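Heads up, one of the protein chains got dropped from this complex, but the rest are sitting where they should.
Let's turn to subunit A:
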Amino acid sequence: MPDLLSVKNLKIEATSYPPGEPPKVVTLVEGVSFDLEKGKVLGLIGESGAGKSTIGLSALAYGRGGVRITGGEVLLNGRDILNLDRAGINEVRGRHVCYVAQSAAAAFNPAHKLGDQVIEASLRHGLMSREEARKRALYLFRVLGLPNPESFGERYPHQVSGGQLQRAMTAMALCPNPELIVFDEPTTALDVTTQIDVLAAIKHAIEETHTAALYITHDLAVVAQISDNIMVLRHGKTVEYGTTKQVIEAPREDYTRALVNVRQAKREEAGDQSGALLKIEHVHAGYGNGFKVLHDVSMHLPQGQTLAIVGESGSGKSTLARVITGLLPPSEGRIMFDGKELPKALKGRAQEELRRIQMIYQMADTAMNPRQTVRDIIGRPLSFYFGMSGAKKTERVKELLDQIEMGSRFLDRYPAELSGGQKQRVAIARALAAKPELILCDEPTSALDPLVAEGILNLLMKLQEETAVSYVFITHDIAIVRAIADSVAVMHRGRLVRFGAKSKVLSPPFDDYTDLLLKSVPEMEIGWLERVLKTRRMESAGN
């Protein structure tokens, strides 16, 4: 049987316009070849910039702005779709090949009902009558486990949750009965507990409809659950291509091995957790007009240790960080730091109190002034808190740059000239410059590729050993918690669900929410999804 999709020696280029230089042609993808049989799933995996989305879109003969497919063949049912004219391509898109985007919220038109958008492609291509299309949509809503499938199509995109929207998008792609669907990171923007439902729904729907799929993601554990074959990409080239079993269990290349083994590190927790550098006592907090976010939250953190705060989006973990920094004064309760109560509001705090607590943000991009050089960014706390200037300041900035393993050649760079990981390192150096006793880390690695994130975590651990700084580490990733925490606080809907030493919090008996959270974290193991689903009813109606 001939392959459904056959990509041969694909080459994709784009033109970049570096400032002050002549335009340059950049090769995004080179020499990538793969075949996909009917009804099979191929996972494309790699870090950002690896070219995985670009390859995925080439299956629709599409290049994003400025991107050109300059070489190779993309054969769909033996026909090269790269050479089709406009009408021919329109015939392929939305009929033979469909696309599921990463952010369903941005991809749906907010002005139309979901049902109309789901059946639009089928009607456009004249594949079925409106009545038939409705019936098919209803069937797909059922297969995907959407709540009230009869009336679901009557809703507008803003009336359903993110997880439901992602499934509605899958329904939209499946509706015209395509032979191939390209999934572009469909679960990346979702919480872990939602991700697992969407993943299960997608897998179920693919099996039901015998559709082939290209599944693009940066998370090897996710792709292991859903695909038959995996292709690992890096810098636009194939690193490894094989069956899922082979890639996960016996990777041939070093890079793949690193991806498989990422975050396997586990840290022994500190034995004595009695002291308290930071103590949060019965804190209630909310935003204007009586909307309460935090309810009676208490926890503490001994000096030199790491407290991880885990929870999904909306659980109040970032709000808690704002309360600790004083940006959001609590309505009740108090924050004790080093035995003394901290003034509730930022304005009431002395400079010395501010110096001792520093913060690292999730998005290093927006956390640094784009018009200041690395020297200015790291140097400001030095002159502000310690009155340093001139050569002495430069000397100290260089020291800090060495500490974050970057070196003095970065002194005069702007943030825009740094990679994601480097930016986060500079943000860490800025926090360190104040010689703080506590650093609040608000998901500092969640915007980074796994290997880069691991580097940042190792750096944070090294700095803790060197300077005995304490961390409050906010994250949604249980693997990180295992790797770095001494104590753990689990938050859900603004309440503290569980708090204590890591070994205690992460071992049974569990409360319902912690159990759900722990079981939702994808593991690098084939068949994990089925195993989890067996122990847990599909509660997809809930989210």
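The working rule: a residue touches a chain if its C-beta (ideal position, glycine included) is under 8 Å from a C-beta of that chain, and two chains touch if they have at least 3 such contacts; residues count from 1.
Going forward, contacts and distances are computed from a predicted model.
J.: Tell me the UniProt name of the left-out chain, picking from "Na(+)-translocating NADH-quinone reductase subunit D", "Dihydroorotase", "Peptide/nickel transport system permease protein" or "Phosphoribosylformylglycinamidine synthase subunit PurQ".
T.: The chain we cannot see is recorded in UniProt as "Peptide/nickel transport system permease protein".
J.: Taking the entire complex into account, which one of A:M363, A:L411 or A:A501 touches the absent chain?
T.: Selected residue, touching the omitted chain: A:M363.
J.: Among A:S274, A:Q351 or A:S507, which one is in touch with the chain left out?
T.: Within the whole complex, the residue contacting the unshown chain is A:Q351.
J.: Identify the residue among A:P381, A:P450 or A:G494 that touches the chain left out of the display.
T.: Final answer for the missing-chain contact: A:P381.
J.: If I consider the whole complex, including the chain that's not displayed, which of A:V25, A:A106 or A:L327 touches that chain?
T.: The missing chain is touched by A:L327.
J.: Can you list, in ascending order, the subunit A residues touching the missing chain?
T.: 15, 17, 19-20, 23, 66, 325-327, 346, 349, 351, 354-355, 358-359, 361, 363, 366-372, 380-381, 384-385, 414, 416-417, 430, 434
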